[in-house]
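Below are the structure tokens for one structure; questions will follow.
For this depiction, one protein chain was excluded, whereas all remaining protein chains were kept in their positions.
And then chain A:
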Amino acid sequence: MISVTKPGLHDTVQDLGRYGYQKHGVVAGGAMDSFSHRIANMLVGNDETAATLEITLIGPSLLFEEDAVIAIGGGDLLPMMADMLVPMWRPVFIRKGCELRFGAARTGCRAYLAVAGGFAVPVVLGSRSTYVKAGLGGVEGRALKKGDVLHVGKETSLVKKLKKRLPSKEPIYAAGWGIAEKHLPVLSTPYEIRVMQGKQYEWFDEESKHRFWNESFIVSSQSDRMGYRINGPLLKLNEPRELISEAVTYGSIQIPSDGNPIVLAADRQTTGGYPKIGQLSSVDFMKLAQAKAGDRLSFKEVTVEESQRLFEKRERDLKMLRAAIRVRLR
């Protein structure tokens, strides 16, 4: 059991999302940066679908009331134990009674805390993801607050094994290995994000199309799990046109009539009525998820085929990483 001694800005339990219910208007949700979520889970021997804690900009303080094995991925929110930095991207054994404290984001925007066994919150409509607006999933459908208690799934054999192996009474013990830097996302602005043409790309005038690819945009403070408002050149249609509401997805770049793009993210609504100029490549969702207000984004054009090749390569890399981690954890 882990209790929240001090909440962060917006800590929510997330998994890979709630699929199968979008036809009923139910938001897919899930980890904003599923890449970091998945690797954090792998590092503690979990299935990648296990729930992690998504921690945004300023993190919480968490008291471990049982021994646990954790891994932290994503943005660096300066996780500390007593006065020691807790290393990221590797398994860390934490002894009962220790408090893990996160600070403010040094790089990126969102950290993912995985615990061996996963966070045991109820499954709602096939997922443990928190969707705050409808009060679904996670801890009572909301962000964590002081005094909340997070239960951990069944103690895994990994935790038992590591407990036995530990030589000393040290409060924490980090594995001597972790994810090599070359596998990790570079979290610095400007973020170059690969983008496909959107379904209504041809509705936009030539100048808007040109500026979309060649200029940069700044992430505004009106950005959250639902979507990012970004400011840059104003994008205009050739002529006024109304779009009939249709499905949108993570990474859809909508242009409302004021010309400022909205990039939809994990908690996007299921359908939208604004023209879409572009669509982020799935492999670059993590860059959006790690960008914070004031960061710059620029867009590089790719085709659907290229985007899917990038996706397949990413999956192959993750498969190799998974195999390598399994050997280490054995």
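Basically, contacts are C-beta pairs under 8 Å (C-beta built on N, C-alpha and C of every residue); 3 or more make two chains touch, one makes a residue touch a chain; residues count from 1.
The rule is simple: contacts and distances are computed from a predicted model.
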item	value
Which of "ABC transporter permease", "Kinase A inhibitor", "Alpha/beta hydrolase" or "Archease domain-containing protein" matches, in UniProt, the chain that is not displayed	"Kinase A inhibitor"
Residue of A:Leu136, A:Val219, A:Leu235 or A:Ile277 touching the missing chain in the full complex	A:Leu136
Option from A:Arg142, A:Lys161 or A:Lys199 whose C-beta touches the chain left out	A:Lys199
Residue touching the undisplayed chain, where the options are A:Ser188, A:Gln222, A:Asn238 or A:Thr271	A:Thr271
Residues from chain A at the interface with the omitted partner, ascending	19-27, 124-125, 133-136, 196, 199, 244-252, 269-271, 279-282, 304-305, 307-309, 311-312, 315
